[in-house]
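Here you go, one structure.
Up next is chain A:
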Amino acid sequence: MARVQLENITKRYEDVTAVDDVSLEIEDGEFVTFVGPSGCGKSTTMETVAGLTKPTEGQVYIGDDEVTNLAPKDRGVAMVFQNIALFPHMDVFENISFGLRLRTYDDDEIQRRVERAADIVQLEGMLDRMPDEMSGGQRQRVAIARAIVRNPDVFLMDEPLANLDAKLRVHMRTELQRLHRELGTTIIYVTHDQAEAMTMSDRIAVLNKGKLQQIAPPLTCYNEPANRFVAGFIGSPSMNFAEGELVGDGLETKHFRVDLDPADIPGVGMGDAVTLGIRPEDVHLERSADSIPDSTGTISARTDVLEPMGDEVFVYLLLAEGIERSMEKDPSASADQLLMSVTPDTEIAEGEDVNVVLDRSKIHLFETATGDALRHGLTDAPERDSDTTRSEADS
Partner candidate 1 sequence: MATESESGGTDSDEGILIGGDSETERGRSGNAVINWMENLSEAAYAYLLLIPAFALLALIAFYPLVMTFVMSLREDRTRGLEPLGGFVGVENYVDILTGNARLARQFMDVTLSTSFPFLEFGVPLLQQALFVTLGFAVISVILETVIGFGQAYVLDQDFRGRRWVRVAIILPWAVPIVIQGMIFFLLFQPTVGFGSDLMQWLGIFGADPLADSQDSFIIILVADIWKSAAFMALLILAGLQSVDRSLYDVARVAGASPWQRFKTITLPLVMPALLVAMLFRTMDAMRVYGLIESTAGCTTVPSLTCLVVEAMFGGTRIYATAAAVAFMTALVIGLIISVYVFFFRDTEGGLY
Partner candidate 2 sequence: LGGARDENTIVMSGDTDFEGAMDGEDAETSIQEALWDAGLDESITVDVQASVDDTDQRMQNYQSTLQAGRSPPDIFMMDSGWTLPFILREQTTSMTEVLPDDVLSRVENDYLEASLETARHPVTGDLHAIPLFPDFGLMQYRRDLVEDAGYDTSEWDTDPPTWQEFAEAAADARDEAGIEYGFTTQAAAYEGLACCTFNEVMTTWGGAYFGGTETLFEAGDRPITVDSEPVLESVRMMRSFIFGDDASDTLDGYPQIAPSTIVQWTEEESLGPFASGESVMHRNWPFSIMDLGAEDEFGEDLGVMAMPYAISPEEAEFEGTGGSANALGGWHLTLNPNTDRTEMAVEVLEAFTQEEVMLTIFELLGYIPPEVELVADADPDEVGPVARYGEQIQQAADNAIPRPVTDIWPEQASVIAQEINAAYRGAKTPEAALGDLSDRLERSEVDVEGQNGN
């Protein structure tokens, strides 16, 4: 029921700039997720919206009003805090109903709402527990209930599901989405869970070092990351990168080359340093690559570690012989490593020599110097700034 707009928000602590000139607009009823590395300023940005932190510079708008200096209570926001922040002197019921009791709701109404909220977070029968008698996840659910029991214009949720198990998380995810749909509330959400970010959000805002990197629908961030940072950050395991140089008719990296026409790539020219990015699932074994219409030339490698995940297996490929077996599983960290993901029934063993190919249509190119994306997919002409929404993006 309210649009949220941040205008050039900067927040500086003594020697840290927690948020650096962030501007963004969140539509009424939109579900936006903030993601970014630990310490990048997500919580601080949320606190600015809630009114708990006064930005050093910039304005905050909620609805049509500037609220930069409005008290939190008058902003119509509810928040789930990252540190949970239950009131230790109140039992679960009192914690959840705290906000309601501050307003003039009658007792029945309060009772009804609290019970409903407790139901959603599956805390029935625990309403008279004290916070210190609960497990970590239970406390977190109380914190969520405390926020959803109210009827705010804007929900701010800072890692609300961090302490919940996968199953409950899926349940809560659904419930939050249902709430979102039914109430039409604007939701700003912080999560470290890619699945959460991907499935729930209308748009994802990627932050790094206090700066906004990209704000776009999840699949856009996934398929067309604005820069190398976003490309590496979104997606788990993360994208493989290989730094290279544009040569006459292709890109030459340390271990392989990819054909392309430098002219297709605006803004760079021959000899420029360009980084290639490819997601693990777009690396294929040559022998099973027939389904890929357009693949690169063969890259030979030796498998290092196999990491079976149940529904898929991660294969760490070493691109050069003789190098010591690196245990670093972060593929972007080493130029000699390539991570591939295969289905569990693929026949592959550790230490096997294999040939792999990359799916050309899934190759991303970034300017090495700035990290900015140059091109996504080498097959067709690039289709940047796609606005495909979530439900259509997979076509």
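Regarding selection, all candidates are chains of the complex that A comes from, given by their letters.
As a working rule, a contact is a pair of C-beta atoms (placed from the backbone, for glycine too) under 8 Å apart; a residue touches a chain by one contact, two chains touch by 3 or more; residues count from 1.
None of the values given here were measured: they were computed from a predicted structure.
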Touching chain A in this complex is which of 1 or 2? 1
In the complex, the residues of chain A that touch candidate 1 are 1-2, 28-29, 62-63, 65, 69-71, 73-77, 103-104, 109, 113, 116-117, 148-153, 178-179, 181-184
